[in-house]
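In this view, the complex is presented without one of its protein chains, the others remaining in place.
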Amino acid sequence: MKTRYILFTLALIALLALAACAAPTAAPQPTAAPAQPTAAPAQPTAAPPPAAKVFRVAVVMPSAANDLAFSQSMIDALTKIQAEMGKDKFEFVYSENMFNVTDAATAIRDYATKGYDLVLGHGSQYGASIQDIAPDFPNTAFAWGTAVDTFKEKGVNNVFAYTVASDQGGYVEGVMGVKLSKSKILGALGPIPAGDGQLTIKGFEAGALATDPNAKVQTTFTNSFSDVALMSQAAQTQIASGADVLTGTSQSVVGAVSVAKDKGVLWFGNQSDQASLAPDIVVASQVYDWTVALKWMMEKINGGTRGGEVFIATFANKGLVMVYNPAFKLPDDVKALAEKTIAGLADGSIQTGIK
Amino acid sequence: MSTTRQRFDFGRYNFILVPFIAGGLALLVGAVIIWLLGANPIEAYIGMVQGALGSPNAIADSLVKAGPLLFVGVGICIAYRGGVINIGGEGQIVIGALATTLVVLTLSGLPSLILIPLALAAGFVGGGFWGGIAGFLKARFKVNEVLSTIMLNAIAVQLMTFLLNGALMDPTSLDNSIRIPQTQRFPLWTDLPRLIPTRLHAGILLGVLIAVLAYILLWHTTIGYRIRAVGFNTVASKYAGINVGRYQILAITLSGALAGLGGAVEVMGVNHRLFTDGSATGFTGNAGFNGIVVALFGALHPLGVIPASFLFGALLTGANTLQRTVQVPGAFVTTLDGLVVIFVVASQIWARRRATRHAMPELPPQDKIVPASTT
Partner (left out) sequence: MLEQLFAPAVIIGILASGIQLATPYLYAAVGEMFSQISGVLNLGVEGVMLMGAFIAYYAVLRTDNLLLGLALAALTGALMGLMTAVISVTLKAEQGISGIGIYLFGLGLSDLLFLVLVGTPKAIVGFPELDLPVLSGLPALGPILFSQNILVYFAFACVPLAWFILNKTTLGLKVRAVGQTPEAADSLGISVARVRYIAVIVAGTMAGIAGASLSIGLLNIFQQNLTSGLGFIAVALVYFGGWRPFRVMLGALLFSMVNALQLWIQTLGIALPSDIAGMLPYILTIIALIFAARQIVTQPTALTKPFERGE
């Protein structure tokens, strides 16, 4: 009987509403009271209250924490800071696989409610959510990246943005790549022509051509961050068309590294240190060292600034580092050239020309 | 309408009871996995309930999550009744959201009273168009809809990436070296009204309304009657003079249109901008697939989909908090989602056994089709 059906639905909604009314004590009303997040209770799983103030960070990220790429670069940084400062001074929690932005927004709000000092949305797709949520928690600092918009001109004062000049790393890789290449054909692989991946590839091309104008850089995008099989075929295609030095971004490049290893073609890693995948052929990796950005933000927050500023990781501020693979015998002259290029990019005497 | 009366006889509680028991068993298996992962299952599930229903924000999040599931689920009911398998929900949501985005960004000067309905309509039409392609290919060229919808899902995502990377990209992002594949934020006056000061927006009410309308369409109009007749027995319908192809196209078009509307509501109510991570799930959160499951939960009846989508929205929202409360890996959520689907779908046999002929066979006996089609 359909009336009963509707009754059932209504009952369910009533139940939900009841639960809603019964519960408000459990969670702060963000719009009503602007002041309380700092007084939020300690994390349920946490040990006895520490003497010194603990800096607590929460991260929401799109892929798995162990992706050996973008998400892992942030986890590595947080782990490193925790090791430096000690677990009683620095805590962090994370939500991984938050590829769905609606879910991510829920997580971001939840972390803010729980009173974390800094809530990070580690993905450029989270910007709109943070822009919505941040004004409700004026005492919490938010950050998102890779991005350059802090929403300051829209009246939001507690959002940092961080990004990376990955064109610089790509540039140095291009310089080294063209020196090491015999065919003078280089291949660059990416998921979609956007974001830091696209910036790396443009830098790679600029670096290669600045070093040898006759070199050729071939670019392939697979249109997927996760399609490992297609990425490996993209690498095959690059190699078949003459490339003997490859680079690439996104978590799907593990497939390309494996092809490069089989074919004995050189690889330049990005985002995280990828030498462990193929110690024989990975020359170096451009690593996003977010510890610098995080420390910068912590300093600002401790000084009372909760947002409105942008951090750009570069060679100059060491937010971007070139990690050479110790197992790979990089000729001294190439390494010297790379170091010289890094120094030049750091002091501004070399420009990648990417804008 | 005596058949309608019998069909939803809730005196036979198995219909509801069985999915709940099955869901409980799935959670039990999930508990074992949580335990193996070194966390406390009881603590985890308490956290899950709190995360889904424990505060106004949590309930709002659950309802927001239910939104797209409701739209897709109702659409799936229509497709299913018409005998069409629509696994193209992901693509239809994406195209719907794209159409809405195009309208909002090009006509942003219009007042919200005109712009919001127009933008929602665009989502409806966009999704319907994408579903209609599959219907047309099936009716005209006998291209199976399972194949075409899978392919159309992939094409939709590529199309979105293409547009967000160029024509629709946020102008301020175009000036930056890091090009973020997303549009600018929509003008504030295109935000769907909020119901209470949380994320809960009016889209969910629209969803409930749509479900009621779909019910009326299917059971109280000739068109709906024919859709169901075609789905129940293609051959008999053909003999009865019903244009089978036309009604199949209609069923999948409507199904796609509702998924598209779901996409429109999601982009205008929740995200206020369209973005891509090179996959559909970043935007849809698998709603195109989970909507099918929700439709089944709701016994493939539009009104049943309403509570089913709320339940499923709460389940997914709650499961997502597990990462934050007991720190189990994010992959557990997907695993649990799968377990619930498997258990519930496998338990249907017991739900049907008692409530046979009331739950599933919706359609009149074949001999009744002939007189009906003469109208």
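As written, the chain order gives the labels A and B, with residue 1 at the start of each chain.
Methods note: a contact is a pair of C-beta atoms (placed from the backbone, for glycine too) under 8 Å apart; a residue touches a chain by one contact, two chains touch by 3 or more.
The model shown is predicted, which means the values in this text are computed figures rather than measured ones.
Within the full complex, the residue among B:27, B:87, B:204 or B:251 touching the omitted chain is B:87. Remark: the omitted chain is touched by one listed residue; of A:226, A:247 or A:352 this is A:226. Contact with the chain not shown here comes from a single listed residue; of B:55, B:165 or B:233, that residue is B:165. Contact with the chain not shown here comes from a single listed residue; of A:74, A:178, A:192 or A:206, that residue is A:192. Interface with the hidden chain, as seen from subunit A, comprises residues 63-64, 66-68, 72, 97, 187, 192-193, 218-224, 226-230, 232-234, 236-238, 240-241, 251-252, 254-255, 257-258, 261-262, 276-278.
Take subunit B: the residues that touch the chain left off the picture are 33, 37, 85, 87, 137, 141-144, 146-148, 150-152, 154-155, 158-159, 161-162, 165-166, 286, 289, 292-293, 296, 329, 331-342, 345-349.
The criterion applied here is as follows: only the chains that are shown with their structure count from here on.
Inter-chain centre distance (subunit A to subunit B, centres taken as mean C-alpha positions): 31 Å. Of all residues in subunit B, those touching subunit A in their complex are 4-5, 8-10, 16, 50-51, 53-59, 61-65, 157-158, 161, 164-165, 172, 176-182, 185, 197, 199, 266, 270-273, 275-279, 281-286, 301, 303-304, 306-307, 310, 316-317, 320-321, 323-327, 329-331, 333-334. By the touch criterion stated above, subunit A contacts subunit B in their complex at residues 1-2, 4-6, 8-9, 12-13, 16, 19-20, 23-24, 26-27, 29-32, 44-45, 62, 64, 93-103, 105-107, 109-111, 113-114, 123-125, 127-129, 131-132, 146-149, 163, 165, 167, 191-196, 198-199, 202, 223-226, 354-355.
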